[in-house]
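Here's the structure, in structure tokens; my notes come after.
Removed: one protein chain of the complex. Kept in place: all other protein chains.
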Amino acid sequence: MLETVMLIVFAMVGVSLLLNVWRLLVGPSVPDRILALDTMYINSIALIILYGMSMGTTLYFEAALLIAMLGFVSTVAVCKYLLRGDIIE
Amino acid sequence: MTLLWIPLISLLGSIISSMTGKLTRNQSTGLTLLMPVIALLMTINLAPAVFAGDVIRETFTWIPLLGIDIAFRLDGLALLFVFMILVIGILVIFYARYYLSSNDSMPKLYAYLMLFMTAMLGIVISNNVIQLWFFWELTSISSFLLISYWWHKSEAREGAIMALTVTGAGGLALLAGLLLLGDIVGSYNLDVILASRDIIHAHAWYEVTLILILLGAFTKSAQFPFHFWLPHAMAAPTPVSAYLHSATMVKAGVFLLARFYPALAGTDIWFIIVSFTGLATLLFGAYVALFKHDLKGLLAYSTISHLGLITLLFGLDTKLAAVAAIFHIINHATFKASLFMATGIIDHETGTRDMRKLNGLWRFMPYTATLAMVAAASMAGVPLLNGFLSKEMFFAETLHQQLLGSMSWLIPILATIAGAFAVAYSARFIHDVFFNGDPIDLPKQPSEPPRYMRVPIEVLVALCLVVGVVPNFIVDDILTAASVAVLGGVVPEFKVALWHGFNLPLMMSAIAVSGGLLLYTQRRHLFKFHDSLPSLNAKKAFDKILFAVMKWSEGKINAIENGSLQRYITLMLLVVLLFASWPLFEMSHLGGEKQLTPIDVHNAMGAALLMIGAFSTVIWYHSRVISLLMLSVVGLMVSIAFTRFSAPDLALTQLTVEVVTVILLMLALFFLPQHSPRESSSMRVLRDIGISTGLGIVIASICYALVTRPLDSISEFFLANAKTGGGGTNVVNVILVDFRGFDTLGEICVLGIAALGIYKLLANLPLLIPDRDSEGRPWAKERYPMLLASISQSLLPLALLVSFYIFLRGHNLPGGGFIAGLVTAVAFILQYIAHGSNWIAERLTINYRKIIAAGIAIALFTGVGSWFFGRPFMTTWFEYFDIPLIGEIELASALIFDIGVYITVVGSTLMILASLGQLTADEPKGEVKI
Amino acid sequence: MIQHLTFLPILLPMLVGIILLMPPFGRTKTSRRITSVLLSTVSFLVSVALLLNVQANGTQVYAIGDWSAPFGIVLVADPLSTLLVCLTTFLGGVCVLYASAGDDEKGSFFHPLVHFLVLGVNGAFLTGDAFNLFVFFEVLLIASYALLMHGGDKKNTRAALHYVILNLVGSAIFLIALGILYGVLGTLNMADMAQKVALLQGDDVYLVKIGGLLLLVVFALKGALLPLHLWLANTYATAMPVVAALFAIMTKVGVYSMMRIYTLIFGDEAGELSQIAQSWLWWLALATIVMGTIGVLASKDLRKLTANLVIVSVGTLVALVAVQTIESSAAAIYYLVHSTLVTAALFILADLVSRQRGEASDRITAGPPIYQPRLLGFCFLVAGIAVVGMPPLSGFIAKVWLLRETLNAEYSMVFWPVYLLASLAVLVSVTKAGSTVFWHHQGKISQSAEQTRVHPAQLTALIILIACAPLMSIFAGPLSEYAIGAATQLHDFNSNIKLILLGDQ
Amino acid sequence: MFEWIISILLLIGGCFILVGSIGLVKMPDFYMRLHGPTKATTLGMASLLTAAMVFFSTTQAGLSIKEILISLFLLLTAPISGYMMIKSAIHHKLDCIERTKGIDNIEDDV
Amino acid sequence: MRLEAKYNWLPSPFLSLLLFIVWLFLNNSVSNGHIVLAIILAIIIPLATKPFRTKQPLIIKPGLAFRHLLLVLYDIITANVQVAILILGPTKKLTPGFVKVPLDLTHSMPITILASTVSLTPGTVSAEVYPWNESLTEDEEPQERFLLIHVLNLEDEQALINTIKERYEAPLKEIFQC
Partner (left out) sequence: MELLYASCVGVLVSCGVFLILRSRTFPVVLGLTMFSYAVNLFLFSAGRLSLNKAAVLGYSSEYADPLPQALVLTAIVIGFAMTAFVVILAIRGQADLGNDHVDGQVPDINSDEINDNDKKGNV
């Protein structure tokens, strides 16, 4: 059962990612695209966790953790860029 | 040792004279003269042995591998030349003492002259052809220096360049020829070469070799059509001309003919090339000489003509011709040197050399005039003078040759015509200068020169006379010895005498003399005729050609190196495409034998996202922020691909690097335009699409070919030894810090250097800081959004904890110093973003430069540490310790190494970002920082 | 310590670089200079010691981390690599000394960067591992990027952009090539690769061929071989001359790598892949000579002229490499050392000349008289004679030697005329340049010319460099013996394999 | 038992993640789109991570609780990301749909 | 309100506690070694990062804080279900709006927590804090502020404001005693 569920969830996350990409491509504004990318980051964490579960290994946990941390920083950086131009001022 | 000393002494003389700057002119001259005099005495000492038929040899090893020795060989020919070079050299030096004005540097002239003498001596006594070439080129260099002695005059500079160009070109040909010759014979030794006539003649390369060597000889001895440099070399001071154009430089060319006569001559091709060149030069020089108004110009073309005569003699197929050639070499040296010196006196005393102004000098300087007239008569071939003797021999030999078969009679006739012209220009030299009315507008009032200035001329003129009257007494020995050397032992009977009875040659002489006088008296018509000819200024042509070549090169270079990076990259990529695709087509099957893995949905989706990201980056490249966001998608997908394909370390690294890169790009984007304009034409875009698609397909094919093949690699070793030998279970990390830790050391150096470089780049950068974004919006008012500021403070300790965690586990699980370092750096970057660089600067007073240095130092010294255990650099050490309460822990040198990595990464990354941040930290926006 | 001697040419520059970034040595201008010059000397002496050691005891293989080949990275100090290491440390020292007259303070980190560059070059010469070669290439490149911008102006920036971007693409191609080679051969050690290439079969051959040819692209770019030479003239001519002088060694790294790769891995023993690059190298070399010569003829200033001379020298070297005989390699080795030193000298001279000629700088036009005409003129004469290959200096021996060794090569009837004509063009250009710059005066010595007097440090550096030309000629005998020895070792496939992989002397 | 718990948590997580992304696509203006990803996705992640925690704790030796950290991190950062994004949207004066109330409450930030 | 901790070697005890726990979480281990390491890190990291923290009010009532946390978690879950329904439902019925909530909180950290809470709970996202402060100084002046929030479906503005103030702001005021 778990395998089936995992497949379903995989599919859900996959569809989510595609939806994110849709928004990323369509925009229309830059903040929209940032939002889409940010969401993509988070959804990739889901993907990695699911992958780790399906393979039964925790080796990829750190990758997920880092995406969480770094995705935040990069979103913040882009927003700061839009707001102030100079992200380190 | 004696032979070596001859050029060596002369070289010493060069050095000595260059240091006589502080001495008086007489002292300087005396010191300079000392050396050639010694050399002359040494040569005289050797002469009897040579006359007796000995060949004196000396060899020192220099570069045995290349067959280049320092080898000397004194035979008759060499002896003759050594005498000539030294005697005339001594006279010229003496003469120059009086010639040079007080403004001219005497040591410089003497040093160059002596250097030149060294080179000439070297040529004539070389027993190794490469060494011969060595000195040959030295004459080119030193003559360049001599001709350009008055370098502030443009004609001196240009004349020198022209001489060097022509003789340099000939020198290169000569080198090629000599190398071929050496290869044919198997040795560069002259003895061997001279003894290998038959091998050489039979060899397939003979013709090429001969032509190359002759090119060397002809350019040096100013043979037509390479003669044009010589008149322009007259820009040199007259003593230099006297030396270069009588006894040395140009004689080097005919020396070469004589030197290789035994080995190369005797074939039809030799006779044809040499005689025709000689004949053409003889006629051409004699003809042009008549029309020169400049005294030195006349002498220059006369020199060309006489060298043509000598060359022609070497090209005639009779043995006596060679003897005549040698004899004429001596005679020409004597009368030409004296004529040049006389010209120098005239120039010196009157301030001009223009024969249209110089008239009736007999009245002002009768003594000098007499000397000059005797020498000129010798040049014309008047009996009782040496010039007559050799010219007689020449005429005789032109009658004996069979070069042109049934047309051979043409040569004596042409020779006679040339003789007539020689008489005519000699007559002009005498009549036009010393008689022919009164001088016109002379810059100076002429008078006799200082007494001693005439001494050298007196000596030479005396020689002309003595040789002319009693030739046997003076030149027999040396001429015989030289002829033996040239003809290889079998010297035909010859008799140098004033009177051979009434014969054809004498008649030719008579015709030449009377014809010459007739020509001179009728010169007005001739001049008119000559002026009507299209004038060919060799110098202008040479300059034009040189200029054209340089212009053409410039055009080519500007067209090729047009400063367009796009072209350079395109070229490189095309080469890559060619190299990578061409072997692909040779493959029978692209794919390998490995079982393919089926595509699953996740991979397909990941691939789709990655491709979408890639294409979007390209599609949106005009709006840079969007393009950058799209690139982030690609980066994210690449790291997910690494997770998918069992490379957690790579995924972590890729992630962190990607984020830092994006931040950097964002920082850059602030200073750069926000949009890329559309500049490429559609053709260009199509072409670029072609190239990039082609490369993509090729690389993809290679990639496919690789991944579908089984691999047998050295990695088994790493897997087997990671734990036992490296003390860690994360094999990738063990490779990084142990097996291939050296790479990592290099890698952190790269990172550190990059940071230093960036700091360097940003120093004193004048930047226009935009005060609004590309759509004209002013920047937001809030510099440091409050919520962000407070949350980032809380995240910092957490991030440090995580980075410590990642660092610590690296050896056994995915992680390690590099990733940890980047995580730490990112945590600090967040602080920079949230609080600004001034805020950080107040709190973090660390010199990043030192941090970087410390990091690399730690890594380096960890490696060096193993020396104390007698092991090579970077041999790792690890041990497990059981500590009460805590349990078993592992200590490894690799961990310390990794600390170095960590520190370097943190230092470098922060240095890069802080330098960038500092750029704008204190600057109000919208202002230019200088 | 003696067993670690092989490693010292890498350790020392790195250490010096670090030391110069830290107090107390890196604190003041003077302390940096003294430290840098002194330790450069030490580096050079150590390199010489290594050379003597290699001469006495044969090729040294140093297994880093005690992991023997092919698993770990080994350094291979054979006669060729040690010679080049000596050359590099020597040149580095000279440049550091020269720059100590003031050039070093025109930007930050000059001294450490020079040492890092030397580190990279030494590493590239010594390493026996293909990927490690890549790493050291990057070390030397990043250092060169930074040095290129030292004291730079706008022209400099533009040239640097081109140089950096091209090299980044080049590095990427290097990685692709390494990927292919590893992907088929499963190893990174060059000797091991050589061994495995000889046994290749089937389609694998073509994949490795691609790898080998892509490496050619990389080395051609580094070495400035046509058509990848286009960056060089501008880059070298706009860099600060002392940096350009140092860069004289960098193209040689590319050539050296070609020698190694195409002699060891794709040499005579490589079965189907033997001499894959030879004919390419040969024709590209000729084309490079031609292009370089055209560049020489077109040059409008001394630095550009010298930069184009570098291109000519690369073409000549690569032609020798392509001949693939022991003798031609020996000639290449001699020529390499000679051309490096003489072009470095010319760059430095161009600098000194331009300082003393005011507005005219080093342009080949009439200009104000030079303040110290005798000194600089003499040095230019020596360097010029050496570079055009006239006696009595090193250039002539190189010329004779290389003509001699190409005589019996397949296409000598093409090479000889091309080379000889190129030599003539170089002769004319250099002569014209020298005569114009030193003799064609227009205007007066500028007021400030006295301040541009050659500094003692500059003078020493210049004289040391200039003196190499006569010394290389005088000692051509032993040097040629050495070069032949080095070339023999280079071509000795079996002993190289044995030595590196089995540690068998 | 655990399998059930894991499955349910997974499904909940998946659903919320999906809903978040649907919101991202479906909503008519930026401000409304923001709600889905900030809230639904975050919760979905929390649920998914809990599932993973249970999964690894039951299938592998020992407790696995580090997944909580990711949840913690997301809960901490998601609001701030959202805040930054909405700030930049306001700065860019992105259009809201017409029926949006209280637009006057926004102050001009330049 | 207290800004300074009692002990110099333990400047922020809650942070230290957090770090201690997180370390053990990260390593999935409560072995002696990790506990020792966790203690060391929990002390060192706060000390090292102290300069990077502006002075913030300390949590005076940890018990209340914990209860508030649970409440928020609960709200997050329910809020998400609501949002999910709103998202999946017809968008035309939604009437979004911007609401300005006057704040009694004055310090940045409590405001941040409040704003975050608001963002995670029913249909609201914090958008701005007015007025902007130009720079974040060491000793921040307490200042009267507003929170601008975007509401996905705004029905009753005042009710929303009241909920936020009572349900989330008030407990925070108490926890931090400010």
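Lettered A, B, C, D and E in written order, each chain numbered from 1.
We take it that a contact is a pair of C-beta atoms (placed from the backbone, for glycine too) under 8 Å apart; a residue touches a chain by one contact, two chains touch by 3 or more.
The model shown is predicted, which means the values in this text are computed figures rather than measured ones.
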item: Chains on display which the left-out chain touches in the complete complex; value: A, B, C
item: Touching the absent chain when the full complex is considered, from B:Arg740, B:Arg783 or B:Arg849; value: B:Arg740
item: Of C:Arg32, C:His115 or C:His162, the one touching the omitted chain in the full complex; value: C:His162
item: Options B:Val731, B:Leu800, B:Val823 or B:Leu860, residue touching the unrepresented chain; value: B:Val731
item: Options B:Ser18, B:Thr59, B:Asn603 or B:Gln918, residue touching the unrepresented chain; value: B:Asn603
item: Subunit A residues that touch the omitted chain in the full complex; value: 55, 57, 59
item: Touch list for subunit B against the chain that is not drawn; value: 559, 562-567, 569-570, 573, 594, 596-600, 603-604, 607, 610-611, 614-615, 617-618, 621, 624, 627-628, 631, 634-635, 638, 641-642, 644-650, 653-654, 657, 660-661, 664-665, 667-669, 671-673, 676-677, 679-681, 683-684, 688-689, 691-693, 695-697, 699-704, 706-708, 711, 713-715, 718-719, 722-723, 729-732, 735-736, 739-740, 743-744, 747-748, 750-751, 753-755, 757-758, 761-762, 765-768, 812-814, 818, 908, 912, 916
item: Residue numbers in subunit C that touch the chain omitted from display; value: 131, 135, 138, 141-142, 145-146, 149, 153-154, 157-158, 160-162, 164-165, 168-169, 171-172, 175-176, 178-180, 182-183, 188
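The criterion applied here is as follows: only the chains that are shown with their structure count from here on.
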Groups of chains joined by contact, in the absence of subunit B: A, D, E | C
item: Higher-contact pair (C-beta pairs counted), B-D versus D-E; value: D-E
item: Most distant chain from subunit A by Cα centroid; value: B
item: Distance from subunit C to subunit A - Cα centre to Cα centre, in angstrom; value: 49
item: Rounded Å distance, subunit A centre to subunit E centre (Cα mean); value: 23
item: Whole-Å gap between the CA centroids of subunit B and subunit C; value: 16
item: Multi-partner residues of subunit B (each touching 2 or more other chains); value: 779-783, 785, 787-788, 791, 794-795, 798, 802
item: Of all residues in subunit A, the ones touching two or more other chains; value: 17, 30, 34, 65, 69, 76, 80, 82-83
item: All touching chain pairs, where touch follows the definition stated at the start; value: A-B, A-D, B-C, B-D, B-E, D-E
item: Complex contact set, residues of subunit D against subunit E; value: 15-16, 19, 22-23, 26-29, 31-32, 34-36, 38-40, 42-43, 62-66, 68-69, 75-76, 78-80, 82-83, 86-87, 90, 96-97, 99-103, 105-107, 109
item: Interfacial residue positions of subunit E with respect to subunit B in the complex; value: 15, 18-19, 22-23, 26-27, 31-33, 36, 41, 45-46, 48-49, 51-54, 56, 108-109, 111-112, 115-116, 126, 129, 132-136
item: Partner subunit A, residues of subunit B touching it in the complex; value: 601-602, 605, 609, 612, 616, 625-626, 629-630, 632-633, 636, 639-640, 643-644, 648, 651-652, 655-656, 658-659, 662-663, 666-667, 669-670, 769-770, 773, 779-780, 782-783, 785, 788, 795, 799, 802, 806, 813-815, 819, 823, 826, 829-830, 832-834, 836-837, 913-914, 916-917, 920-921, 925
